[in-house]
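To keep things clear, I will list the structure first and then write my remarks on it.
Removed from the display is one protein chain of the complex; every other protein chain stays in position.
On to chain A.
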Amino acid sequence: MKGFILSFRSEFYKSRKTLGFWSSILLPLLICFFIAVGFYLKSERLAALSGMALWMQFAGLALGVMGSLLLPMFAIFLAYSVNSIEHKADTWKTLFSLPMSRWAIYSAKYFYAVFLLFTCMGLFALFTVIFGNLLSLLKPELKFDTYHLEIEIGEIYFKLFLSALGILSIQFLLSLLWSDFLKPMGIGFVCFILGVISVSTNWEYSYAFPYAHPMIALKSMMKPGKGGPAKEFAIDIFTKDVFVSLGVAAVVFVLGYFIVRKKSVK
């Protein structure tokens, strides 16, 4: 455990000046900021909306961009950036000749990537809430303060986080094995396109394909049985696709360890 904590701290220390780390902060900050600017400029047109509708539209914009496009690509990029630090510096040999178990080094790296994804999703939820409230202060005609959606926003982003773990795990392993950017990125991109196709054609087994999970997660977030727009709504986090994503993540993570254990460091 000590080795894991030391490695995890070292991962933070190494990455804190890299784009991989900063992107998980800047991406939610910038997207939420620009949406807020849009709402600020078009406030007259949005003033007619109820608090709930306003929140849903405000949060929905960021969610739409993330869930359908950015999240899979971000997971692919994150998995690459955590491993590329070592590929670029040729430091796998020093990492694996440290007096630490390979398990500690591998798992710390993996969970650091998970941590960055979690941070990014958490910040999306946080910035959505902060900018929403800020807008109601700056433009009182926007009725953000009349309705509370904080918990639901948190739940949706948590669901998105879980749904991206499958992609993250697969891409983490690919980026660990291949030092160049194009192979894992290319495979990830093709799989992501397949995911989009499988969801948009309503393929019945698309829930089994990890790269489709973020899109499905957004589709399946409403608890069933509540037809039409309601005043209250509940988020269904643990749907079939999320379980598949978690299962894939767990299996690939363990498989990756066995590969790393046997791997010769060239």
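The working rule: a contact is a pair of C-beta atoms (placed from the backbone, for glycine too) under 8 Å apart; a residue touches a chain by one contact, two chains touch by 3 or more; residues count from 1.
By our rule, contacts and distances are computed from a predicted model.
Colleague: Just by its UniProt name, which of "Quinol oxidase polypeptide I", "ABC transporter ATP-binding protein", "Acyl carrier protein AcpXL" or "Outer membrane protein beta-barrel domain-containing protein" is the chain not shown in this complex?
Modeller: Hidden chain, UniProt protein name: "ABC transporter ATP-binding protein".
Colleague: Which of these, A:L49, A:M100 or A:I187, touches the one chain of the complex that we don't see?
Modeller: Hidden-chain contact among the options goes to A:M100.
Colleague: Looking at A:L6, A:L49, A:V196 or A:I237, which makes contact with the chain not pictured?
Modeller: A:L6
Colleague: Pick out the residues on chain A that sit against the missing chain.
Modeller: Missing-chain contacts on chain A: residues 6-7, 9-10, 13-14, 17-18, 85, 88-91, 93-94, 96-101, 262, 264-265.
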